[in-house]
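For reference, the structure discussed in these notes is given below.
Left out: one protein chain. Kept in place: all the others.
Moving on, here comes chain A:
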Amino acid sequence: MDAIKTWLGRSGLASIAILAVLLLVVFPLAMDTFRLNLVGKYLTYGFVAIGLVMLWGYGGVLSLGQGVFFGLGGYAMAMFLKLEASDPESTKIQSTPGIPDFMDWNQLTELPLWWEPFNSFGFTLFAVVAVPVLLAFIISYAMFKRRVGGVYFAIITQAVALILTVLIIGQQGYTGGVNGMTDLKTLMGWDIRTDEAKTLLYFLTAALLLGAILLCRWIQLSKLGTLLLAMRDKEDRVRFSGYDVSMFKVFAFCLAAALSAIGGAMFTLQVGFMSPSFVGIVPSIEMVIFAAVGGRMSLVGAVYGALLVNFGKTYFSETFPDLWLFLMAALFIGVVMAFPNGLAGLYESHVKPWLARRKQAPAPGGTGGEPPSASAAPAAPTVPHTTTSAAVPTAGIGAKVSSQSA
């Protein structure tokens, strides 16, 4: 039993399990479909945030252009749904029935060739991941092989985000322009606008996100994860130990892109449209804020970050729409300056020692021997319970890793 507990704690599975209970049991029980759908939307940003944990927290590479990949994944899915929604029957009032409405408005008379493959759902699923990863590979290979990094790389990703937005808005006939792709209705005949569909899509998103977290955790615990940390610390030492450092960064960038793209596709499905406003510079920076607030070293923390910041955004942008941007900026600066490891770091440095002290003190009537995280979890699910290990500031990582080697 104790062995299982230490194993759970060490691999960060305990905190992932708590998140799973929260997402799969607590939220669905406590919320109506509308709110659940809202959380589902926020969770799609969770994909981007955990991608940033891998890329920025572990790999030390800051990208300010994750909206690009979120958008590409979302648009790929939207193209499929749009084609399905544009059957000749429901578009018979158009001058060219059977093509998406925005094409008709822009005087297109037939479906562009590159849209054709998106009639297939199989191809669409492939494209959701493949197109963003290919773009990520080209950008990162070109940059990292030339040793472009740090601020310069971040600026390049911003430029890509800007270019893509301009392209999407400019090519109205092919992309739906500034309005995006709207009026998405069914997925292979299944109406995605119903309450049942929204609930099901929520569970699908949550399950995929938990799967993605497990995958990332496995990568973190592999030698590749160790190398990413080592590179962040002493890049030259890794290079002169026979590793092609640039390829590891390329991998991290492509991984983050793939995760963002899956998030984007799930966003489209749940929200029912995709538009350039999720692609550009501002949304990309917001995505970094999710990871920073949650803690860039903690996968689970990043998900809580995405949830909290988005809740805050929804609340404040309704109540004080003008103030929200400033608040967001202040939050970001505050967190980065005062808590570089975000909420997860705060939990590690404050909550955990406090829990440990409480545990040490004699607890009359307590069951005793229960791990602090497990006992605290059901009581206060909104407090970010981050992992025992994944959440750690740098010093803790070494300690964790060393205990593994024993």
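Heads up, the rule we're going with is that a contact is a pair of C-beta atoms (placed from the backbone, for glycine too) under 8 Å apart; a residue touches a chain by one contact, two chains touch by 3 or more; residues count from 1.
One rule holds for everything that comes next: contacts and distances are computed from a predicted model.
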Margin query: Considering only the chain that is not displayed, what protein name does its UniProt record carry among "Urea ABC transporter ATP-binding protein UrtD", "Acyl carrier protein", "Cytochrome c domain-containing protein" or "Ion-translocating oxidoreductase complex subunit C"?
Written below: "Urea ABC transporter ATP-binding protein UrtD"
Item checked: Which of A:Met247, A:Leu323 or A:Ala356 contacts the chain that the document leaves out -> A:Met247
Note to self: Touch as defined at the start, partner being the missing chain; which of A:Asn106, A:Thr226 or A:Ser349 qualifies?
What the structure shows: A:Thr226
Item checked: Those residues of chain A which, in the complete complex, touch the missing chain -> 219, 222-224, 226-227, 229-230, 233-234, 236-245, 247-248, 250-251, 394-395, 397-399, 401-403, 405-406
